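Notes to accompany the following structure.
Just one protein chain is left out here, and the rest sit where they should.
So that you can tell them apart, the chains are marked A and B in the order they are listed, and the count of residues begins at 1 in each.
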Amino acid sequence: MDLSGLSELRYIKQEEGKIRIGALTTIADLEGQKNNSAWGGVLNDVTAKFGSPNIRTVATVGGNICSVASSEDLIPVFLTLDAKVRAIRKSGAREMALREFLVAKRKTALYPDEILAEVSFSEPGARGASAFQKLGMRNTLIIAFVSVATFLETDETRSKIKCARIALNRLSGKIPQRAEGVEKGLLGQNLDEHTITRSSELLGNELSLTSDTRASADYRCEAAKVLLRRALVRCHDRIIGK
Amino acid sequence: MNGKDHALTVESTERLLDVLRDRLNLKGVKEGCGTGDCGVCTVIMNDHLVNSCLVPAVQARNKRIVTIEGVGSRENLHPVQKALMKYNAAQCGFCIPAVVLAGKNLLDRNPAPSRQEIKEAISGVLCRCTGYYKLIEAVQEAASEIRGVKA
Partner (left out) sequence: MKSGGSKLDQTPADTPPWVAATQHERSCKLTETAAVQKLREAEGLMLIGKRVQRLDSLEKVLGLPVYTSDIAPKDALRVKVVRSTVPHALIKRINTEPARQMPGVLAVLTARDIPGINEAYALLPDRPLLASNKVRCQGEAIAVVAAQDSQTAEEAADKVSIEYERLPAVTSPIEAMKPDSVRVHDSGNVAKYLRVRKGDIKEGFVQADVVVENTYKTQFQDPTALEPEVGMAWLEKDGSITCVGSMQTPYYVQTGVAKVLGVSPDKVRVIQATTGGAFGPKSDEMPVDTCAISALVTQKTGKPAILAYSRRESMIAHTKRHPFVITLKTGAKNDGRLTASEALVVSDTGAYASLGPLVIIRACFHATGPYVVPHVKTDAYCMYTNNTMAGSFRGFGSPQVHFAAESQMDELAKKLDMDPLDLRMTNILRPRTLTATSQLVDEACGLEECAKRAVDAANWRAKRLELTRDRGTFRRGIGIAMMYHGNSLGPEGNDYAYVHVLIKPDARVVVRTALTEYGTGAISGLAQVAAEALGLPIDLFELDRPDTASCQETGPTVASRVIVIGGRATQIAAQKLKDKLLTVAGDLLHCEPSKLTIKDALVRHSDEPRKAVAFQKVVEECYTRKVSLTETGYYIAPKCEFEPENSQGTTYQQYTYGAVVAEVQVDTELGVVKPLRIVAAYDVGRAINPLSLEGQIEGGAIQALGYGLMEDLIHVDGMVANPTLGDYYIPTSLDIPEIQTIIVEYPGPIGPFGAKAMGEPPVDLPAAALANAVAHATGSRIFDLPLTAEKVLSAIKQRHH
């Protein structure tokens, strides 16, 4: 069944403090949002490195999310934005957290007669920022070994972390997950070098990865810690810079 | 399709690539991998580059497609084509239709691209022969020509 003609599913709306993205929005469409601060900055990290220009024209937000594997860039990003998804069927619609929507590798919570219609998240406050880092074998068109998405929000002083969401393409299973141990460790802490370094160490405790022909478990862990730190530094810079 | 309308009945399993090559006899678009990784199947669809091996034929309905056959002619080459010839940048030639389309698409939007922007525009096309250098120089030269600046 070809859904591509459903233009009503291709939109990016910003209303009532929420950003709502239709499932058929392409990555090329997202590129237009790069300067919209409501995303927290992460689009600057993610769209340019997503596939190639050719891929970005046809790849959709919905397609990326429903693939549920460790190579999809948007899943960790939306997890850290605490996104919700909306599934629709003839008899109605339902919403759930993205976390619940991702069931297992290549398996979503969709019923056979449902389609994913929309992904949405609440606009972060003035002191919120997001970032994304990934690593592969070359500079473009890669299946990432490791990818990390981060979201941080501080208090008015821009020093204490009041909200932290971290997601990796793989933590201990086969699908992207939130790193809750790291998140807990960040809450209430000062947003500084020491805290950021410590969270890398905390990540090490949560990671349980496997080796394959692309990379070993050890390397993935090392790289994940480095990418986490770099993503957090970027969040920090974006918050301070605001 | 290159300015002309076509009405076709297609199988659900056909890709745009198959329709172009087999039904419309447009052989300039190539199949290099079938998995969207090499880009030699690139065409322009509604002003954007796509890998035609990844587009189901049915999704091309009501779209404007440009293939290499719709760019330049023997008597009137597009500046990108002219420049590629000037630099001997077409070696085995298999990626060249895709590179011409990517170059044209870029210059249609941005007649003064930086080297980095040119690299990004062709980054979806793999080339094994040239190392990309002369492909980039050719697009730069074409940009100059289009802007009317002396090379």
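In this section, contacts are C-beta pairs under 8 Å (C-beta built on N, C-alpha and C of every residue); 3 or more make two chains touch, one makes a residue touch a chain.
What you see is a predicted model, and the numbers here were worked out from it, not measured in a lab.
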Check your understanding: Which is it among A:L6, A:V103, A:M137 or A:I240 that touches the chain not included here?
Key -> A:M137
Practice item. Could you tell me which of A:V61, A:I75, A:A215 or A:A231 touches the chain that is not displayed? Key: A:A215
Check your understanding: Who touches the missing chain here, B:M1, B:L84 or B:A143?
Key -> B:L84
Review point. In the full complex, which of B:T67, B:N105 or B:Q140 touches the chain missing from this view?
Key: B:T67
Study note, to complete from the structure: Missing-chain contacts on chain B, rising order, are 13, 21, 27-38, 40, 67-69, 72-74, 77, 81, 84-97, 100, 119-120, 122-123, 125-136
Exercise for review: Can you list, in ascending order, the chain A residues touching the missing chain?
Suggested key: 52, 135, 137-143, 213-216, 219, 222-223, 226-227
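One rule holds for everything that comes next: only the chains that are shown with their structure count from here on.
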Exercise for review: Would you mind pulling out the distance in Å between where the CA atoms of chain A average out and where those of chain B do?
Suggested key: 32
Review point. So in the complex, which bits of chain A are touching chain B?
Key: 2, 4-5, 28, 48, 51-55, 57-58, 140-141
Review point. For chain B, which residues are in contact with chain A within the complex?
Key: 12, 36-37, 39, 42, 45, 48-51, 54-56, 58-59, 61, 102, 120-121, 123-125
